[in-house]
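Some notes on the structure that comes next.
Note that one protein chain of the assembly has been removed; the remaining protein chains are unaltered in position.
Our next item is chain A:
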Amino acid sequence: MKIPSSTRRNFTAGLLGSASFWMYGGHKVWADALQSESTQSYKPKYFNHEEWLFLNAACARIFPADAHGPDAALLGAPEFIDRQMDTPYGHGELWYMSGPFKEGAPNLGYQLSLPPRDLYRQAIAAANAYVRDHHQGQTFSQLAIPEQIALLKVFEQGKMALGAVPAHTFFEQLRQNTLEGVFSDPLYGGNKGLAGWTLLGFPGARADFMDWVNQKGAPYPFGPVSISGETA
């Protein structure tokens, strides 16, 4: 795990982890700083430009900015997902991927021949095509936020197909990977500044609660630490 070298990066990351900063601070400035950092400093290795814009917008709608803190895009979920695409998981090497591939009752689970990386590629292209048809040639990331949310709800409740992918299957993939990005150890590219863990009060890799087995309902007093030793 690399410790980020930039002082400014460390500073913003530290602030990110502080709930009070987000609740009471003028966080627009820092949000902008992080926005430019997270979208400019990381160059996606798998997703193309249009896919990357889609992913950043969708992650931010799934896990939005609010009084609790920044959105999933600022926390690095798109970077996380991009990096996951070139892992055994992204290539579908953890799944049984032998045919024949047949449609079945939903309760029998995923039956597509697509590993995650192909699922994203097909579904994002189809989603943007759908948006262009219905919104005067715009792509998903160009829509106003309420329109993006409305569209994600359509996908979630999904009777429609996005390429070969049922929209609700794509949405659930996106939702799960976004939340994985927000709440996994930062070594995978998300959960920047440990802000996901700070939100929930999860102490990360502390993993020793000998003195905290039962404190009669008192809040655990220590902030999170990552596997690399990063704190917030």
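Assume contacts are C-beta pairs under 8 Å (C-beta built on N, C-alpha and C of every residue); 3 or more make two chains touch, one makes a residue touch a chain; residues count from 1.
One rule holds in what follows: contacts and distances are computed from a predicted model.
Within the choices "Glycolate oxidase subunit GlcD", "GMC family oxidoreductase", "4Fe-4S binding protein" or "ABC-2 type transport system permease protein", the name that UniProt assigns to the complex's undisplayed chain is "GMC family oxidoreductase". Where chain A meets the omitted chain, the residues involved are 61-64, 66, 68-69, 87, 89, 92-98, 100, 102, 104-111, 149, 152, 156, 175-176, 178-180, 182-185, 187-188, 196-197, 199-203, 205, 207-210, 212-220, 227.
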